[in-house]
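Complex shown without one protein chain; remaining protein chains in place.
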Amino acid sequence: MTRALKQRLSAAALWLVTFLLMVIMCIPGLWVVLSAFRPNREILARPPVWVPERLTLNNFAKIFGLGEAQVAIPVGSYFMNSLVIALTSTFVALVIGMAGGYAFARFRFRFKNSLFLSLMLLRTVPAIALSLPLFMLWSRLGIIDTQMGLIIVYIALNVPFTIWLIDGFFRQIPMSLSEAAQVDGCTRWQAFWKIEFPLAKGGIAAAGVFAFLTSWNEYALAAQLTRSTDSKTLPVGLMDFTAQFTIDWAGMSAMAVIIIVPALILTFLVQKHLIRGLTFGGVKG
Amino acid sequence: MAEISLKKVVKSYGRTPVVHGIDLEIADNEFVVLVGPSGCGKSTTLRMIAGLEDISDGEIRIRGRLVNDLPPRKRNISMVFQNYALYPHMSVRDNLGFGLKIAGQSRSVVAERVAEAAGILGLSDLLDRLPAELSGGQRQRVAMGRAIVRHPDAFLFDEPLSNLDAKLRGQMRAEIKKLHQKVASTIVYVTHDQIEAMTLADRIVVMRDGHIDQVGTPMEVFNHPVNTFVAAFIGSPPMNQLPAVVDAGRLRLEDGTTIAVPERLRARVRAGQKLILGVRPDDISPEGYGLMEDGESDRVDLLVDIAEPLGMESLIYSRLAGQEVQAKLYGPRLVAPGERLTCRISLSRAHLFDAGTGRNLEAE
Partner (left out) sequence: MLRALRVRQTALAPLILLTPAFTVMLFVVALPLAFSLYTSMTPYRLIRPETLDIFIGTRNYVRLWDNAAFWAAFWRTILFLAIALNAELLLGLGIALLINKLTWGQRTLRTIMMFPMMFSPILVGFQFKFIFNDNIGIVNNALQSLGLTDRAIPWLVDAQLAMFSIIVAEVWMSTSIFAILLLAGLLAMPRDPVEAAKVDGCNSWQVFRHITLPFLMPFIFIAMTIRSLDVARAYDIVHVMTGGGPAGRTELLWTLIARVGYDNARMGEANAMAYVSTLLSIAFTVFFFRKLMAARRYMGGAE
């Protein structure tokens, strides 16, 4: 056997081992996805049915109230609430985060490090701890159980980390590019939009995906600050599948798929920037 | 096409001043080079002219117009950055045309001027490439092209060649020189490489610690350094500097060796005065192997440490009065370590500096 062939084979073997490990790691998630397409009967079968005999879309039909509707869960409005809340809060957080990240990356000012750290610390407050006063305050302000109430909270939840990421992306772009543009006749504002923004676009998109995922997946605050179909989000809606002692596993799995798919698509779209962006900000002084 | 004038220009970061009141008049079409060791404030000065740094105090005028409060875009200057600062997401063509487009020039004007600049710099075949697809020298040329398309009042260069290898640097140096002749305009050029300064400048500005030590043509600065710092900084290998005391009309070195006081300086020295004798390596050569043998001279004995034969000449590292002294030998003669060499020291080209202040006795 030649050396080259041997190397190719061992590389392939290593890949296979790693691939299998990754698959094993994914099994818990995949199992839920699979269950979304299996009839309840099969999920509950004793002895267990390992190889699915037939796959079905019934579970989805059911939670949308189509066909033989037993559980009428307003998945449609949950989905819309989630979408509106996540998109709006992501957009606003990105705008605020871009301003803040640019300030940290491009200007020197007093107390810079302390300000940065204090932003991060405001983020570390546990959601459940924050939910207590927010619950009381939002009730008084009359924005409890509204999309607006949750949007505001999610903006705050996302601003610090968005700033962390975007600060890092801007710092990767040499200051001299903006300076060259200003010498070339741009205002600082023009230089930002024509030079720095296009270069940081990928990273900003990655920060956006992070913000979206956080809002899309959040439960602890949403559970306390929403009550009705006016504002309940998908993660809170998951609770609808639990009764006192039973859980509708098939319906819940179907809903899980609905929650996962948008997140999945978005993440894969920006995964390249995700990896670079996360670390760059932190390491480069 | 403009003169630039700096009056008492000061820059401080917070409390720390880094440029201490610089005065400098740059004439129209002049090529001025700022040199000095790292951290002396060259870039800061240049960036204040460009408008990229606020001026803490003093005045900067371009073409007679006070520009202290004008943002860079209103100063009509262009700048070439050390790392080129090419816009990575734009083709060479767009990089070149960016400034014109921002200024609202019509498309045909942009195309025409880009073509012109590309022609001057030999970039015509590269217009559709991205900066990442260019070599170092090509990027350097694009950066210069971006500067010339706008027909600015003045060009500012901040160490534009320091990222290139030695050979390319030589080439680009020549190109910059040619460019200055072709597009006749005021250039302020920052470098810490004294060879660049010597070869490019109409006038050299030597800076140290936020001050200007000397301003003059390359020959003035080389032949008449105002102090020991300039003497050591300009010229390679650097000028030898030997501490000496005036004793009985001669210069006595630390080991007792004496050397005549150059004739033109006799009137300026006092007995017992502590001085530094400055002699360039070119002006100390073994007898019969020197370049400048006529003129006033004296003799000294050097103890050779090593010699570096460079072909037609050799550089000799030797000792005199406990100091290291470099000398040049012109001609085909080999020198062995440990050898004692009797050398001629050219006094007509030697300098005397005050040992305390470092100032050249001849500087006004």
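As written, the chain order gives the labels A and B, with residue 1 at the start of each chain.
The criterion applied here is as follows: a contact is a pair of C-beta atoms (placed from the backbone, for glycine too) under 8 Å apart; a residue touches a chain by one contact, two chains touch by 3 or more.
None of the values given here were measured: they were computed from a predicted structure.
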Worksheet item: Which of A:163, A:181 or A:254 sits in contact with the chain that's absent?
Response: A:163
Discussion item. Given that one chain is not shown, which residue among A:39, A:100 or A:203 touches it?
Written reply: A:100
Practice prompt. Spell out, residue by residue, where the missing chain touches chain A.
Written response: 11, 14-15, 17-19, 21-23, 25-26, 28-29, 31-32, 35, 43-44, 46-48, 50, 95-97, 99-100, 102-103, 107, 109, 113, 115, 117, 119-130, 132-134, 136-137, 152-153, 155-156, 159-161, 163, 213, 216-220, 224, 234-235, 238, 247, 249, 252-253, 256, 259-260, 263-264, 267-268, 271, 274-276, 278-279, 282-285
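To be clear about the criterion, only the chains that are shown with their structure count from here on.
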Item to complete: Would you mind writing out the residues of chain B in touch with chain A in their complex?
Response: 50-52, 71-73, 77-79, 81-83, 85, 87-89, 98-99, 102-103, 146, 150
Worksheet entry | For the chain A and chain B complex, residues of the former touching the latter | 174, 176-177, 179-188, 190, 194-195, 198-199
